[in-house]
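Contents: one structure, followed by commentary.
The complex appears here without one of its protein chains, the remainder shown in place.
Our next item is chain A:
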Amino acid sequence: MSTELPLIGDYSTPTTQLSGARIGVVTFPGTLDDRDAARAVRAAGAEAVSLWHADTDLQDVDAVVIPGGFSYGDYLRAGAISRFAPMMDKIVDAANSEAKLPVLGICNGFQILTESHLLPGSMIKNDHLKFLCRDQLLRVENNQTAWTNGYEAGQEITIVLKNQDGQYVADEKTLDMLEAENRVAFSYVGWNPNGSRRSIAGISNEAGNVVGLMPHPEHAIEAGFGPDHRGTDGLTFFTSVLTHLVGGKK
């Protein structure tokens, strides 16, 4: 069904893309970066499929992006209501199934993934208590996931950080486990912009098909419309998943 009718960047009409891959972009009430995520998917060469939170049909997508925003206003706790969406049940099942559906959660999407228990830990308010929007330097700690295989291990990339509740927290045992299992996907380089434990910016699940991070790769895919310096570092997230889908490994 047609759920999105944007005047700008209309992606409700499917277009045949080179890769033939179909990547779903979920919209909840209050989602903000869905058009951006769809644009990033298209820029990588896949077809963006709009998924509405209240639906239950995954439309045979090959991967899913849960974009950023303030779903349900973040009024209760970021992501706490969205995790109960019918579409989330389908996504959680597919991510845990044998097929291991690749899922990327960005910002509010990351918060929804932790609330859904696809990823451990949680996000609380930034330690400086303010919304912060900046071009953020990250280090790729794990390039073995479905969404990071196109990066070099240890590569430094600049993408956009913008959030209010971006401080990643988990108990020490979980943090040790994440590091031991190489599940820290990204960490902040230099100043820790929100007080995240061990400067963690993003993590993956054990299988590497589910990745969540606070910064926004979808805002760094087109020169001139993202960070001032090296504005396209985020595109590799979306090309990585295509590589993953065709069975390519590094």
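In this text, contacts are C-beta pairs under 8 Å (C-beta built on N, C-alpha and C of every residue); 3 or more make two chains touch, one makes a residue touch a chain; residues count from 1.
Assume contacts and distances are computed from a predicted model.
Only one chain is not pictured, and the protein name UniProt records for it, out of "Phosphate transport system permease protein", "ABC transporter ATP-binding protein", "NADH-quinone oxidoreductase subunit F" or "Phosphoribosylformylglycinamidine synthase subunit PurL", is "Phosphoribosylformylglycinamidine synthase subunit PurL". One of A:Glu98, A:Glu172 or A:Asp228 touches the chain omitted from the figure, and that residue is A:Asp228. Mapped onto chain A, the interface with the missing chain covers residues 5-9, 29-30, 32-33, 35-36, 39, 54, 69-70, 72-75, 130-134, 160, 162, 164, 216, 218-219, 221-222, 224-226, 228.
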